[in-house]
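Only a single protein chain was left out; the remaining protein chains are all shown in position.
Presenting subunit A:
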């Protein structure tokens, strides 16, 4: 014999899945409880997810109502007013609450598959803001006498939407947007492309709490259709030595936050900045000799590298030609920086980083060397702090150690220049007596932003840079 509770649940089921009463009476006549359950569990999958019927708890059978998508583009809603109180009768089509979303006021009425009932408990009170789709907002019961059992009902924590209390004490100011945002947690880059989803698929997704973005669309033009939600594409299971599917000819690697940021910023730079390129060949004999001498004088200190000379020469040249130490700001002014902060491009496993050597013009070679080594190490370990790579007024990128003889680099906005340093090559040049000698020559190419730096200005800077590289003693002045 079935208990009254079970009968009530069955009746609810019958009504919602439109079982004729004949079948229901058939179930009633069954004696074994197990048989009943197995029949009923067969029925369960057909119910839409926004109904949850509790069997074995101590509360009477009830229906939890969740926030549905009231319009195709709705993602969150705020409850502005409940039109019914707890204990009120709800007829089909009655308005339960007024919901505001996206400047539209919408009426949320009794879902169609619930014929009638009573509002037992309001979980999200009036004034609750920004409730996500699928959050439980109220409970309905079939019989009036069950309303009382929900008076002390407390929803589970993860289901309860948090009402924003009017006591908004301190408002946290929005964090300042970093200028060089190469942090790895930038995943929420705004995209303007709308999801192509059919209306019925959206409705199903909202009811089941499925994230539309995670589905692969099989409809026309990659559209997500209802089938994709009810029967999502599953990974194929190996079933034995049958005809094997051909191996794919590619692998899709998901872009990390850093890669996406690099992609976005450099594309923006190449598209928006009018780049032009100046090249000069620098004779490196003096610099190489000087470097050797310094290293021999202090063998216990870390070895100086040619890159340190390049950084120092570039910084000193920037003091003489400050136009190249400027940034383009809007249409109305160019910011000329007083400090020379040089970004040094470092290649890491995750991508390209440009940590900054601050006030490089005031530092000695040893100090620059130490800074660069420290920053490169931190970059490789992923320990760079934001202030160590955001900012900077000039960038140097050196691919000489890879044997690249010369290349052109892309400017890092909002800076206006970048120096691309190639490898030092030994070439044959004519000498003073009409014979030939060998010379070590390094090719550098500077990319400049023509909005800020004119050709002559850039050329002047390169000339100074070459002077300081070929005669490092001039930097002592």
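Just so it is clear, contacts are C-beta pairs under 8 Å (C-beta built on N, C-alpha and C of every residue); 3 or more make two chains touch, one makes a residue touch a chain; residues count from 1.
Simple rule for what comes next: contacts and distances are computed from a predicted model.
Engineer: Using the UniProt record as the reference, specify the protein name of the hidden chain from among "Integrator complex subunit 11", "Lipoyltransferase 1, mitochondrial", "Transmembrane emp24 domain-containing protein 4-like" or "MICOS complex subunit MIC10".
Structural biologist: "Lipoyltransferase 1, mitochondrial"
Engineer: Have a look at A:127, A:222, A:364 or A:386 and name the one touching the chain we're not showing.
Structural biologist: Candidates A:127, A:222, A:364 or A:386; residue touching the omitted chain: A:127.
Engineer: Out of A:75, A:107 or A:377, which residue would touch the omitted chain in the full complex?
Structural biologist: With A:75, A:107 or A:377 as choices, the missing chain is touched by A:107.
Engineer: Footprint of the hidden chain on subunit A, which residues?
Structural biologist: Interface residues of subunit A facing the absent chain: 70-71, 78, 80-81, 95, 98, 100, 102-107, 109, 126-127, 129, 163-164, 166-168.
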